[in-house]
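My questions will all concern the structure given below.
Every protein chain of the complex appears in place save one, which is left out.
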Amino acid sequence: MPSESAATGAVHRLGELLGAEVVLPDGTKAGQVHDVRLAGGPGLQDYVVDGFVVRARGEGAFLGYDRRAVLGPWLLRALVRAANRDARYVRWRAVRRIDWEAKLVVVERLDPLEDERAPA
Amino acid sequence: MKRIFAVALGILTAIGGFVDIGDLVTNALVGSRFGMSLAWVVVVGVVGICVFSEMSGRVAAVSGRATFDLVRERLGPRVGLANLVASMGVTFLTFIAEIGGVALSLEIATSVNELLWVPVVAALLWIVLWRVRFAVLENVFGLLGLSLVVFAVALWQLSPDWGGLWQQVTSPSPPSGESWTQYSYYAVALFGAALTPYEVFFFSSGGVEERWTAKDVATMRLNVFLGFPLGGALSLTIAAVAAVVFLPAGVQVEALVQVALPVALALGKIGLVIALIGFFAATFGAACETGLSVGYSIAQFYGWRWGKFVPPRQAARFHLVVLLCTVLAVPVLLTTVDPIAVTEYSVVFSALALPLTYLPILVIANDPDYMGKRVNGRLANALGTVYLVVIVVASVAAIPLMILTKGGQ
Amino acid sequence: MTSLRATYDAGLHLLDRQIVDPDDAPVANVDDLELRERADGRLAVSALLTGPGALGPRTGGRLGSWMVAIWRRLRPDADPQPGRIEARLVTHTDSAVHVSARARDLRVDGFEQWARATVIDKIPGAGRAE
Partner (left out) sequence: MRVRAALAGGLALAALAGCATPEGNPAAYREEALSTLKAAHSAVEWVHITVGARLDDKMFGRSADDSVSSAEESLSGAAGTFVGLQPPPGADEVRDTATKLLSAAQDAVEDARIAVRRDDRDAMRKAYDAVGKASQALDHADEELP
């Protein structure tokens, strides 16, 4: 059970996850939740949280350049990519616990961030 | 034939619609103080509005999303909200200036004080925004605005020393008696007058309402690439007649009637009448555009239904905002604030607010998710990047220059 | 017509997007997403949330709190909830999020109704289309 809340059916907001502190089990700070990746289907109601895009500094990364291969103009992409080099990904199975009150996500490990897959 | 007519109409209204109170006042003022030595800024500004409008027009046509719709998607709610407040503030300020400009045009024609005209103009404006069709609004005021071509005729009639004027154009530095800081301040003001955010909000929202598709991109480009530069040329003639008549006489332009004075000198009463019709059409048309643009930006930010194509009751919040704006503008003008001063500030604040609107459009125009194959090409991106730098520089410089020059005094 | 993406980076692809109905009429923006814990512990998307009650907390800071506070004051109910559109109503996404229900049936536009009833409908010509 990756969640603290015992009762299933508990309702949350995605916005509560954005900016949440990400820590390793030993308490080391790993960054902040920058985006939440959803996967599943066929309907939107069947999409579940697949993992978190984590950055050392949650704010400031923007514009969608951070996770896309082909985007111009060159100058902007280079600047934003440079600022986003620290982005990592936490898979759902690496999430140990979410503390919604404290806006804290405890994770076991962080993986490299892959560019998101193309639309189906 | 019908298509050629439609294209021609689009270009003509783009010319007439380009000039507003900010262009009238800033160009005449700059012409009277700096001659044609700042003409290059108008050129830079016009190319900028072409680059920006082409991108946002293409984004509107391909993705069906208007400019402010996209601002929040790329900047997030916090920065997006800051941008909304700034852009709405500038557009509202411009709206006030335009209404003041209409009232001043009527004052010049009737010598009835502008303050008495303000409530009349506001009421008329609101009725037009409520009842008159979008296309009528755009075409009537755009075409009437073309009467400002009288400035070009006046320039020719004044038979100026063309070599001297060209000399001013090619020596981009302040004339004697003016400092570099003043020169730079008015460079920013002219840039802001040519590249006003509301023009892009209005242009792209109109495109969405008219349901442009990728097929309409070619027509849209024709309008932009022919209409706006010709509109820019028109504003240069306004600066030029002021440079011919006022610069040697040491007169600084500070009232709307002065903008028309050179036309009267050159062409007499007939010229004056045509110029005043042009003033009225340009400012009234721009008042419509700015009033709607305040509504567009807030409605698009919050995802409300907006626009002139649906009955008002189906876009109730949008029409409520437009109504409130019109009502609020009246007491502001009745404080006897000088509309010309409001105009001068509005163009500088336009330059200040621009980057946060420009950046998301530049990014989205590159995003295949929105644009498919219609993403920016190399030229659009090269120019887009150059202008990103120019727009940021103008924005950063605006306030320090305003303080250093005490608002251009 | 594209349907749904294989994956969504929710902040990038869903939040702050325009929601439109089958007539392409704007309904609201996606101000937040509602997540529900499933029996297997996974967090599933259950609804799109709209209005200041959803946007305020995301805006954060004093401004966000004000947004929520004003919204609460203006709502008639004691414990107002943000507008809610069931996730299963989403048919596809492109530059907008398309839903299968009409704007007027979704009941997420209290302010629109208020503005219509209190001001706009009282002005002659409110129902006239172009």
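Every chain is named by a letter (A, B and C) in the order it is written, and numbering of its residues begins at 1.
Heads up, the rule we're going with is that a residue touches a chain if its C-beta (ideal position, glycine included) is under 8 Å from a C-beta of that chain, and two chains touch if they have at least 3 such contacts.
Predicted model only: the values in this text are computed from it and were never measured.
Undergrad: Taking the whole complex into account, name the chains on display that the unshown chain touches.
TA: B
Undergrad: Out of B:A6, B:A218 or B:I403, which touches the unshown chain?
TA: Residue touching the absent chain, from the options given: B:I403.
Undergrad: Given that one chain is not shown, which residue among B:A233, B:V310 or B:A341 touches it?
TA: Spelled out, the listed residue whose C-beta touches the missing chain is B:A341.
Undergrad: Can you name the residues of chain B that touch the chain not displayed here?
TA: Here the touching residues of chain B are 107-111, 245, 249-252, 254-255, 257-258, 260-261, 264-265, 267-269, 272, 276, 336-338, 340-342, 344-345, 403, 406-409.
Just so we're on the same page, only the chains that are shown with their structure count from here on.
Undergrad: Take each protein chain as a node, join two nodes whenever their chains touch, and name the resulting shape: line, ring, star, complete or other.
TA: The chain contacts form a complete graph, every chain touching every other.
Undergrad: If you tally contacting C-beta pairs, which pair wins, B-C or A-B?
TA: B-C
Undergrad: Among all chains, which one's averaged Cα position is nearest the averaged Cα position of every protein chain shown?
TA: When every chain is reduced to its C-alpha mean, the one closest to the whole-protein mean is B.
Undergrad: For chain A and chain C, let me know how many angstrom lie between their CA-based centres, rounded off.
TA: About 23 Å separates the centre of chain A from that of chain C.
Undergrad: Once you find the CA centre of chain A and the CA centre of chain B, what distance in Å lies between them?
TA: 42
Undergrad: If I count partner chains per residue in chain C, which residues reach a count of at least 2?
TA: 11, 58
Undergrad: Among all residues of chain A, which ones touch two or more of the remaining chains?
TA: Residues 64, 119.
Undergrad: Which bits of chain A are touching chain B when the two form their complex?
TA: 62-65, 68, 70-76, 119
Undergrad: Could you pull out which chain B residues touch chain A in their complex?
TA: 74-76, 359-360, 362-363, 366-369, 375-376, 381-382, 384-385, 388
Undergrad: Where on chain C is chain A touching in the complex?
TA: 2-12, 14-15, 32-39, 41-46, 49, 54, 57-58, 86-88, 90
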